[in-house]
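Dropping a structure here in structure tokens format, bear with me for questions.
Here the complex is missing a single protein chain, while all its other protein chains stay put.
Then we have subunit A:
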């Protein structure tokens, strides 16, 4: 896996091997380039999508928010998942996970041709095709994220899943507790019709 083209091919078609190699090589510049391509190219599609549905005024806000939130998610996701993986006995490095997570976003660029195909379909099939494309890409990215954690920390699939969902579980538990007890502070209720 000499260059970035080989790495990208392997991410799409041999993800297990690819993630292991990427984690070992720790080529951060490649990771950053792939992440930004995977972020910016779908945003281009989103830009035209937003204009198409009359949300031009919101474009700078949405795109700006998407860029910032994606980067924060990348940095913080890598940090939090690395911490959890270490708690669970993983031996990988945070940098390895960070770079593999950047590569794991690569399938997102495929949303562009899929949406173009969907746009050419009859109206009745358009929404279904777009939803299906979004779901496929989401599932693919999720699968690559699991593979990345598995290969970086030499975990089983179940353990890698646990690493991913642990922050969500923690938020749910805290939310449930907060929901129960903050209710006592809600003394002013509006009238309902």
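One rule holds for everything that comes next: a contact is a pair of C-beta atoms (placed from the backbone, for glycine too) under 8 Å apart; a residue touches a chain by one contact, two chains touch by 3 or more; residues count from 1.
Basically, contacts and distances are computed from a predicted model.
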Q: Using the UniProt record as the reference, specify the protein name of the hidden chain from among "Cytochrome oxidase maturation protein, cbb3-type", "2-aminoethylphosphonate ABC transporter permease subunit", "Protease-4" or "DNA repair exonuclease".
A: "Protease-4"
Q: Specify the residue from the set A:45, A:84, A:97 or A:146 that touches the hidden chain.
A: A:45
(Q) Using the document's definition of touch, tell me which of A:17, A:88 or A:119 contacts the absent chain. (A) A:119
Q | Touching residues (missing chain, whole complex) on subunit A | A | 3, 5-6, 8-10, 12, 41, 44-55, 58, 62, 65-66, 69, 109-110, 112-113, 115-116, 119, 127, 130-131, 134, 181, 183-184, 186-193
